[in-house]
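Removed from the display is one protein chain of the complex; every other protein chain stays in position.
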Amino acid sequence: MSTPDALAVPPSSAGRQSGGRGPGDAAPSRPLSLSYGAVLLPLVVGAVFLLIWDLAVRLSGSTLFPKPFDVALGIIELVEQGLLFKYVVASLFRVTWGFTLAVLVGVPFGLLLGWFRRVQEAFNPMIQALRPISPIAWIPLAILWFGVSDAAPVFLIFLASVFPIAVSTMAAVQGVQMVHLRAAQNFGLTQFQLFRWVIVPATLPQIVTGLRIALGIAWLVVVAAEMIAVNSGLGYLIIDARNAGKRYDLVVAGMTLIGVIGWLLDLLMRQVERFPAVRWAYGARHE
Amino acid sequence: MRRLVLLVVFGWIVFVTVLHLWLNLHVFDAGPRCKDKEGSEFRVGFLPVT
Partner (left out) sequence: MFEPVRFNGWPELKEAFLSDYLQAAFILAPMAMALREQGVPIKIVYLGHRDGTTMMVHKDSYIHRIEDLRGKKIAIPNRFSNQRLIIFRAFKQRGMRIDDVALLEMPPPDMPAVLQVRAVDAVITGEPYSAQTEMDGYGRILFMTKDVWPEFISCVLAVHEKTIRDNRPQVQRLVDGIAGSGKWLDQRMDHRMQAAAFVGKNYYHQHPALLRFVLSKPPDRVKYTNLRVCRNDFEEIEALGVESGILKGTAPFEDYADPSFIEDETVIQPYNWEYTR
């Protein structure tokens, strides 16, 4: 299916190796170097990074900054204390609910914004004014309203995610090609049918991209929110480690875990992007 | 396909919620609770500093 330019969205990363194969295609023989590349290249980059990190700490003579091995030991210590799993669950719980609420509110709202000009005129200035306010700035209010509970970070994540989702959904709707809409009208579709069979499929790729970005933001915000507003979670782990004295190895261990989970979440979203209903809009560069 | 996605999403939400309630909010703990006879909470905030 050819991809109209207006619907093309930024292609996902070079990490996707099997793009382009539909369910009915015969499997093309893949050169061995491709699968090596997927695994070997990042490993090499990672190893070089660790090496530079280790050397830099040794050369600087710092007693505070941990080396990669110290961080690994720190992670093991966290696992042994039994805190790690609990805190990961807490952070994931808050992201799940905040993000889900943001999707449930943001996607319909974005569709409305994109489809009805009046709605956009009415709400867009307000959205653009609220959007740049960092969720971090909302923390004092969140604590006042919700106390020290899960509701505060969930609220902050919702705030951080709902705007990117609504705006990218709105842009997706506005980007639907006139030719498709005219064709649909010629077929005599009702508003509802138009929505269900033309708008939604056409906008899905861009909406999913918006979701991926919003999920990244959500994960970022949950950590920041947990540093202040609650008593559990990965952000709290970092603050707690820092308050426990000179445990910067635990601090960096926490940071590493946050990074790893963020990466996994991103991988998850990329899998969603590979569904046929979504994948068609991405550039053919990676086939 | 859509059904599967929705099922997975819903399943994850339930799973992580139950896990969180169990591990962090101790909703399923049997045994004595540190609550008043009247059941009211009394939280005392502090910083670990003199």
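Should a chain be cited, it is by its letter among A and B, assigned in written order, with residues numbered from 1 in that chain.
Heads up, the rule we're going with is that contacts are C-beta pairs under 8 Å (C-beta built on N, C-alpha and C of every residue); 3 or more make two chains touch, one makes a residue touch a chain.
Bear in mind the structure is a predicted one, so any value in this text is a computation, not a measurement.
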In the full complex, which of A:134, A:185 or A:231 touches the chain missing from this view?
A:231
Among A:143, A:200 or A:255, choose the residue that contacts the chain missing from this document, as touch is defined above.
A:143
Which candidate, A:239, A:255 or A:272, sits in contact with the chain we can't see?
A:239
Quickly run down the residues of chain A that touch the omitted chain.
64, 140, 143-149, 227-229, 231, 239-240, 242-246
Take the complete complex as the reference. Which residues in chain B touch the chain that isn't displayed?
34-36, 40-50
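Here, only the chains that are shown with their structure count from here on.
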Sort out for me which residues of chain B touch chain A in the complex.
1, 5, 9, 12-13, 16-17, 19-20, 23-24, 48
Within the complex, which stretch of chain A touches chain B?
85-86, 89-90, 92-93, 96-97, 100, 150, 232, 243, 272, 275, 277
